[in-house]
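All protein chains of the complex are present and in place, except for one that has been dropped.
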Amino acid sequence: MSLLSTHRLQSWYGDFQALYGIDFELHESEAVAVIGSNGAGKSTFLKSLVGLLKVPSDAVHFDGQPIGGKTPGEIARLGLALVPEGRRLFPSLSVEENLLMGASTGRKGPWNLDRLQKLFPILKERRRNPATALSGGQQQMVALGRALMSNPRVLLCDELSLGLAPVVIHEIYQALPTICDEGITAVIVEQDVSLAQRASQRLYCFQEGRVSLTARSGDVSREQISHAYFGS
Amino acid sequence: MFALIDTLIQGLLLGGLYALFALGLALMFGVMRLTNVAHGDFIVLGAFGTFALAATGVNPFLAGVVTLPVAFAVGYALQRFPLNRTLGKDPLPSLVVTFGLSIVIQNVLMEVFTADPRSIESLGLNTQSLPVIDDLNVGLMPLVILIVAAACTVLMQWLFSATALGRSFRAVSDDPEVAQLMGLKSVHLYAMATGIAFVLVSLAGTLQGMRSTVSPADGPALLLFAFESVIIGGLGSFWGTFAGAMLLGVTQQIGFRLDPGWGIWGGHLMFLAVLVVRPQGLFPKTR
Partner (left out) sequence: MHPTSNSHRAHISVQRATRASQVGLWVAVALVVLAGSLPVWGAADARSAWMREFVEIACYFVFAAMWNLLAGYGGMVSIGQQAFFGIGGYTMLMLGNFAGFNPFVAVPVAAAAAALVAWPVSKIAFRLQGGYFAIGTWVIAEVFRLGFANMSLVGGGSGTSLTALRGIEKATRENVTFWMALAAVVASVGLVYWFLRSRQGLALMAIRDNEVSSESQGIDVKTTKLWVYIVAACGAGLAGALYFVGNLRISPDAAFSVNWSAFAIFMVVIGGIGTIEGPILGALIFWALNKYFSDYGSYYLIGLGLLAIGVTVFFKRGLWGWLQAKYDLRFFPVQRRWVMDGLCVNAGESNE
């Protein structure tokens, strides 16, 4: 049985339809990538999973239960954590305070401040600095750490590599297998296709609000992806 | 020279009172961007609450203390139910609702207590004074108020920077959507903030009633003083608000000295000057 699934998921921004019926499945302990061009609906998809957009109750199932329509807080407490696009750290809080905010769900698990500071040493070094004073890559580590502090079962990462230098991206993606080994299942939304392929076992390609391709990350060719990415 | 120092001291003492008025306003606006037009009227309501209780024979200071938790409950409920529905991008709904509340409170107080100014027994505290130098005296009540105001400012600053609640306040103020993702219950947080603000408001009202008088129509003037203190001081900092209140108090006192009709007017003009020259306030916290 899948850990997280959607069935004919539709999503709207007011009068504008962004998702036209997404069927998606996530199994425990795997890493699944979602790729697609800008405006394909990837971020919208994550927002719909996590309760920031209203969806019908049975459109999304988590652990066998329908979670569509629940508040983001309820969903966070159930064990879905989002690393938002663009980091969205709290500017008035220090690095350490941002991380502590992540623990607000009260979920128990292996992740705590110490553990995170070992994974990303910069989080200890700069823990008292205002979070937004850090570089882009460091902020991404804080955002990732903040999500991990809630000890989620599913980690949703929205465009981790956005605006970051290759060296930093590499460092962050190096940490992902460690995170997943601990039992966290991940959905990785990425614009960088090869990065997405390397970081995941399966992938979905979105195009204009629909799933245009789903395959094992290792089994799919450049050409197939290109075709699904741009549509024709 | 003597007159100048005396004016300065009176101004600072007045500023203490204004700081108490202003802290609650700063808190509500800081956490949820809500402008409460009835802020001053709630101060007056708090004063009348203490007054009514003290009139039944209860020790006035005890009465003042008892109104604090009542004020918290009122603030919490007010935010939780009507006010929460007015939050959002559009400032109009919260303005109209609080404006309506202002009118309702003023007129209810008028009906119950008449328009006469009332004062709360302070058991002689407001007649005593401390000699400073030579003939210079400092009223004990205003001094107590200044100390209470400073203590409240310290308390608020501590609450925000060193407690989990304060952290949550800052987070929900920065980004309510992401705060929700973290599992924070914004409705409850907003209500807590309003509750705390109302405790400050009630305290301010009681002390104002003891220091001088309160009447049902006083609310709007108090709102403007609180508002000016917050803006002059700069958004985002309680000490800034305190400093802004000091400056307003001093300016008003200087104005009063020059001409009775110029006190409050002078304060308004100084506020506008700060707005033109340094719109972010004198001590803003970078946000």
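The first chain written gets the first letter, and so on, giving A and B; residue counts start at 1 in each chain.
Basically, contacts are C-beta pairs under 8 Å (C-beta built on N, C-alpha and C of every residue); 3 or more make two chains touch, one makes a residue touch a chain.
All values reported here derive from a predicted model rather than from experimental measurement.
One chain is not depicted; across the entire complex it touches B. Across B:L4, B:V96 or B:A162, the single residue that touches the chain missing here is B:V96.
Summary of contacts with the chain left out: across B:N59, B:N107, B:T127 or B:T163, the touching residue is B:N107.
Along subunit B, the points of touch with the absent chain fall at residues 29, 33-35, 37, 82, 85-86, 91-97, 99-104, 107-108, 110-111, 220, 223-224, 227-228, 231, 259, 261-262, 264-265, 268-269, 271-272, 275-276, 279.
The rule is simple: only the chains that are shown with their structure count from here on.
The centroid of the Cα atoms in subunit A and the matching centroid in subunit B are 44 Å apart.
Residues 164, 167-168, 170-171, 173-175, 177-185, 287 of subunit B touch subunit A in their complex.
Those residues of subunit A that touch subunit B in the complex are listed here as 50, 52, 71-73, 76-77, 81-82, 84, 88, 90-93, 97, 100-102, 104-106, 146, 150.
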